[in-house]
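A single protein chain has been omitted; all remaining protein chains appear in their positions.
Chain lettering (A and B) follows the sequence in which the chains are written, and residue indices restart at 1 in each chain.
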Amino acid sequence: MLTWLLALLVTAIALAALYFAGVTRGVNAPDAADEAPERVHLRRQLDEIDLDATMGRLGPAEATAAKAELAREAIRLKDAPSRTRPEALRPTLVGLGLALVAILGFGVYGALGRPHLPSSPLATRPDKSVQNMNLDDAVSQIEARLKQAPDDLRGWTVIAPVYMQLGRFADAEHAIRRQIDLDGITADRETDLGEAIMMKQGGDMANEPMSLFESAANRDPAHWRSRYYIATNATQKGDYAAAVPLWEALIALAKGDESWLINAKAALEFAKSGGKPQMGNDQIATMVEGLSERLFSGGGTIDEWTRLVRSRLVLGQTDEAQKAYLAARAAYPDASVRTELDVLAADSGLVAQ
Amino acid sequence: MTRKQKRFAIILGIGAVLALAAGLIFVALRDEIVFFYSPSEIKEKAVAVGTPIRLGGLVKKDSCTKSGETTRFVVTDGETEMPVSFTGMLPDLFRSGQGVVTEGALDTTGGFIASNVLAKHDENYMPKEVVKSLKARGEWQREPQAVDLATDTCSSRNLKTLAETAKGG
Partner (left out) sequence: MGIELGHFAFSLAFALATVSALAGLLLWRRAALTPYLQQASIIQFLLVGAAFASLIQAFIVSDFSLKLAKEHSFSAQPLLFKITAVWGNHEGSMVLWVLILVIMGAAVAAFGRNLPRDLLSLVLAIQSLIAAAFLGFTLFTSNPFLRLDPAPFEGADLNPILQDIGLAIHPPLLYAGYVGFSVCFSFAAAALISGRLDAAWARWVRPWTLLSWTFLTLGIAMGSYWAYYELGWGGWWFWDPVENASFMPWLAGTALLHSALVMEKRSALKIWTVFLAIITFSLSLLGTFMVRSGILTSVHAFATDPTRGVVILILLSLFIGGAFALFAARVGTLRAGGLFAPISREGALILNNLLLASSAAAVLVGTLYPLILDALTGETISVGAPFFNLTFGAIMAPLLVVLPLGPFLSWKRADFLGAAQRLAWAAGLALFFAILAFALTGASVSLAPLGLLLGFWVALGALAELADRAHLFRTTIMTSLRRLIGLPKSAWSSALAHFGLGVSVIGIVAATAWQAEEITTLAPGSSVTIDGYTVDFGGVTQQQGPNYAADVASFTITAPDGGKRIANPERRAYTASGMPTTEAAIETYGFSQLYLQLGEPQTDGKSVVRIWYKPFVTLIWIGTLFMAAAGFLSLSNRRLRVGAPRPARTRVATE
């Protein structure tokens, strides 16, 4: 609405300026001035002929000839009929012109413009704040934005893991459901949804989460995250006979450097042995210490950091996990690359600050 | 001189200058233009050794070998291949599967010695001439083939690491 009002204002000012330009200056201006520019030109030319003659750029005979040519020009100019017509423009004609300008202007803009679309400079946008890690502000800004534009897929995608991290699992569930409504179902989203519901149920995988994980695993034969939950579920229930092939299938999907692999292998051994850990905790601890030392001194990929945090959590070393998580966040300030780590941390109650 | 003679002299002068200029342009057009060929056309038309031409096509995947400032690579139009040798700096965007236009001449061994490799500073750019000749051979794909910069022998080495740094950081 404001756009239209301002547009009207601009048009009114422009048309008024146009109207008064004609009324005040134009109509009664002396017409005698009309031919003057050409006479001025002839006078100038005469001066220049004299100047050229004194500077030696025009011979005396030629200067006389040039002056004669000029004189003929002046006579011809005097005899030339006036070309302009003095009478004023009829007000209706002026009004018609002005109206035409307004109609055409509004018509074109009306066809092409989007007057109701507000500006959205980056500074007032939620995304900027997410990068600055001011989480609460970011969340409220994104929420405000999503209220205005509930179809903003990117907004829902950004906010879902943040909700998970903040422990707002019901909101996370809603955000993921919106993603699925807007952009269709994928194995990842199904698993995300399962995770959110699982966390809402206090970590219980029963019912909906399990069916979601299974559906995701069926949807994408290479989807490890859903399979990880399914295998974990079987192991937790003590159904080791079912768990072993599940873990084996999962490990077969790995390329070899995944962060979860070490845990999956441990879980496989655990299931194979029917519930007794085969690899001693000492052994695992040594491996983890080695990894930790390497990452803290020389840095590493985000996957390695994730593996370290996960391992610390498996070993029950929550404080160490928290330390590793903070170090990983410092090494990778861009939230978009460490989604997996953030979800893991949120699941395990690690904090961001 | 009378008025008529003056005018005649001026018009004669103008005519002479214009005729000379036109003659010059025609002679230069006959002698100084450079034909553009794809590798197949070079074979078909039996282009003489040493004639300056432009050769255009796609850089064959992983066909590059570099020794010091000289790079050898193969230009292909899908049917025929032409080995090219170029001494100097390749354009920033030179890589496998990329359209390329080179200036130079054939040598006696049937290879092409390029004095200049042209490329525009735009990743999506495919020289017009190359598009035309590839279309003629049915080799034209709108989307350039994806090339893994990390293993491509034709793209310059440090740009791979740079591109990775730029994207990762």
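We take it that a contact is a pair of C-beta atoms (placed from the backbone, for glycine too) under 8 Å apart; a residue touches a chain by one contact, two chains touch by 3 or more.
Since we're looking at a predicted model, the values are computed, not measured.
S.K.: Which chains here would be touched by the one that got left out?
M.R.: A, B
S.K.: Which subunit B residues would touch the chain omitted from the figure, given the whole complex?
M.R.: 1, 3, 6, 9-10, 13-14, 17-18, 21, 24-25, 28-29, 32-36, 54, 66, 68-69, 87-90, 92-93, 101, 103, 118, 120-123, 127-129, 132-133, 156-159, 162-163, 165-167, 169
S.K.: On subunit A, what residues meet the omitted chain?
M.R.: Touch set of subunit A with respect to the missing chain: 2-3, 6-7, 10-11, 14, 17-18, 21-22, 25-27, 29, 31, 33-38, 40-42, 44-45, 48, 51-52, 55-59, 62, 65-66, 69, 73, 83-89, 94, 97, 100-109, 112-115, 117-123, 125, 127-128, 149, 151-152, 154-155.
One rule holds for everything that comes next: only the chains that are shown with their structure count from here on.
S.K.: Report the inter-centroid distance (CA atoms only) between subunit A and subunit B in whole Å.
M.R.: Inter-chain centre distance comes to 39 Å.
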